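Only one protein chain is missing; all other protein chains are in place.
Entry: chain A
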Amino acid sequence: MHPAFSVVFFTTATGAGYGLLALLGMLGGFQIIPPDFWLGFIGMGLALGLIAAGLLSSTGHLGRPERAWRAFSQWRSSWLSREGVASVATFVPAGLFGIGWVALGKTGDWVGIAGLVAACGAVITVCTTGMIYASLKPIAQWHSRFTLPGYLIFSAMTGSVLLNALLQGFAVGSKMLLVACLLLTLLGWGWKLATWRYNDALEIPTTANTATGLVGGTVRSLEWPHTEENYLLKEMGFRIARKHSARLRQITQVLAFALPVLLLSATFALPWSFAAVLSVLAAIAQLSGMLVERWLFFAEAKHTVMLYYGR
């Protein structure tokens, strides 16, 4: 599948944004994180900024963005519509929580409830994003049991690493959160390796035989219907060389998982200023690595229509 930058950025940014929002909503609303104006302002600004930037970026993928409002109507059947509804609906409790926690400096009570509701909304939105891909039968690499948990794990992972960078920056970092960041990053690493392993061994029942209804033997594409690339080849026929894929997987592992694990481990033993710098570096490395991961998620996915083209 063609890795459109708007969608790669959208899923990575909103994943991290909703992860951070969910953690802030739960931990801030119940005073596990101290109510500090600048901490709250930057934290909520970062979370909502990532979400808004991602959502705006996704409309760049549309042919008729001015009609985007219509996408809220078909939530009964469409995961994309559900994602639209959930993402916008989550802004309401998130906004209330932001006002209460940041502007009024309150925790608990209705602010705590708004924080919890925002956290639920964030989790639901990430689930809907994952289901958009997991529900597509023609793309076997996405239509698997790895996709939805992957989106949730990566959202929690990037969100927690961002939160850690934020708290370390304000010198209120916690060992508990560091441990959580490390465990989530290791879980994400393991999940990604398992996903790649599953995809590499994938054998699907759909073949050129079932695609053409020709039984037995081999079906070889002799002639395409057209000499130039068409929409199908541009959108669904994206191919990546095996050697590039292997290199990009290594880059993903280093940036998104290995480097953050090293940097976060080092922060345990270091004084505040170093810990803060390393935590921020860990977050930047991980988000860059996740952009590569998401690019590969698209580039390595194969659509059944390419069977008609002998690919």
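Simple rule for what comes next: contacts are C-beta pairs under 8 Å (C-beta built on N, C-alpha and C of every residue); 3 or more make two chains touch, one makes a residue touch a chain; residues count from 1.
Operating definition for what follows: contacts and distances are computed from a predicted model.
In the listed set "Peptide/nickel transport system permease protein", "NADH-quinone oxidoreductase subunit K", "Fe-S-cluster-containing dehydrogenase component" or "PTS fructose transporter subunit IIB", the entry agreeing with the UniProt name of the missing subunit chain is "Fe-S-cluster-containing dehydrogenase component".
Of the listed positions A:171, A:214 or A:270, the one in contact with the omitted chain in the full complex is A:214. Listed residues A:222, A:241 or A:269: the one in touch with the omitted chain is A:222.
One of A:232, A:281 or A:299 touches the chain omitted from the figure, and that residue is A:232. Take chain A: the residues that touch the chain left off the picture are 1, 61-65, 67-68, 70-74, 76-81, 84, 132, 135-139, 205-206, 208, 210-226, 228-232, 235-236, 303-305, 308-309.
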